[in-house]
Every structure is written in C-alpha cells, then in structure tokens.
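Omission of a single protein chain aside, the complex is shown with its protein chains in their original locations.
Up next is subunit A:
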Amino acid sequence: MTHAPATDQDPVIELRGVRKSFGELEVLKGIDLAVTRGEVVVIIGPSGGGKSTLLRCVNLLDPISAGQVFLEGEDLTRPQVDLNRIRRRIGMVFQQFNLFPHLTVLGNLTLAPVKLLGLGRQEAERLAGDLLSRVGLADKVDAYPRQLSGGQQQRVAIARALMMSPHVMLFDEVTSALDPELVSEVLDVMRDLARSGMTMLCVTHEMGFARELGDRLVFIDGGVIAEQGRPADVLDDPQQARTQQFLRKVLR
C-alpha cells in the first residue's frame, strides 16, 4: 500500500538523545528518532522495554531526564516553552481509551476545541459529527462512554484527538485492551488515517498492521533502538539476535 508522498522532509517529531529514568531505573537510554511528515512509524518490542515511555516522552506527559524533543523544529524541552499549547498539535490515543465518563461522546469531542481553541459550539459540533461519521459512530453522539463497547470507545478517543487537527498522532497500544473481535474496527480507522497522510507514531503488538501500513518499524529493547528498517525487512529478516528472539515469540 502506498502513502501520500511526504511533502516535507523536515521531521515532524525529532528525539535527540532522549533519556528517561524513574528513580534508579533508566528506562530510555538515549533514543534518537525522527519522524517525517506523513510517515507511519511503528514501535515494537518486549514489554518493559520502554515503548510506551518513549511515546509519553514525545508530548512530555512524562518529563525526560536528558536529551531534546522537537515538534516541527520547536524544542519542547526549553524551559520557557508553552507545552500545553504545543500538545494541541500532538494527538494521543491511550490503551485504556481514557474517555471522560461524565461527558457524552459529543462532550468528549467538543470539550478541548471549545475550551482551548475557542471554537464556536455549533462549529465544534459539526466537526464532531463529521469525525464521528468517519470512525463509523455518527449515531452515538449522545451516548455516554460506559454505554459503548471497547472498540467504539477507542474510535471515539481517536475522533476526540482528531478534533484538535493534530499534526501527528501517537497511538499507545490502542488495541491491547480490546476483545479480539473488536481489534479490527479500530485498526480500520487507523488504516484510514494512515492513508489520508497522517503522521503517526504507533506502539503496537499488531504485526500485521505494522507490515501493512508501517513505513518504518522500530524495535526497542532495553531502552535503546535495537533495530529499525522497512517493516517487511525487519519482520522477515531481522539482523539482531534479540529482534529474532522477540519475533520468534510474537509470530510463533
């Protein structure tokens, strides 16, 4: 499958020497990673290897211990930077959905654009309707999250992130908490997004998704990028012993 050609070779996201420690434990040990516009980068690796931490360091939900993070050339780690303003351009979808349970689907989608971007309520609701149709949930505007299945909740979460017109989307194991039969409906939405040219950074266990839609596969183990390359190359012919070992386990 081909993507819209990248129009801009400057990286959207760039990590330089990113390190992250929790107390004594160093989870990321110097990560360098650049994601260009329109690129879909898939991150795989054993649990505890730092994949999710890496994603949370991109928008600094977890402050990093050393290194730099750039969004479209802007250094997010400078002390005077308005991080909250920058985060609007980075959409994030979580393993546990994290929809706001006290708001309806419509409320979940319109909260941030109305409160943060100053979008008019009518305009926000129209945009929400469009995005809900896009993820196949136009009939659920007035539902509360608890009334939806996991797959539906995750699709709402994706639509909520898209409401801010992000320049890049982060997906943190978004299908891992789903019943197997609900995985594909979420992957369909992600496929649609990837094909529309969205820049995406995805932590996932879905090797089929990685192979089909990933422009690049990054294998993270022990807090470093152990191997990266075209998904088919890495999956079919891994060069590193630990990549081979990991893939044997997950592809068995």
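Everything below uses one rule, namely that contacts are C-beta pairs under 8 Å (C-beta built on N, C-alpha and C of every residue); 3 or more make two chains touch, one makes a residue touch a chain; residues count from 1.
Here, contacts and distances are computed from a predicted model.
In the listed set "Heme exporter protein C", "Deoxyribose-phosphate aldolase", "Cysteine desulfuration protein SufE" or "ABC transporter permease", the entry agreeing with the UniProt name of the missing subunit chain is "ABC transporter permease". Residue-wise, the contact with the chain that is not shown comes from A:88, picked out of A:16, A:29 or A:88.
Of the listed positions A:116, A:138, A:232 or A:250, the one in contact with the omitted chain in the full complex is A:116.
What subunit A contributes to its contact with the hidden chain is residues 59, 61, 84-88, 90-92, 94, 96, 98-102, 111-112, 115-116, 146, 157, 160-161, 164.
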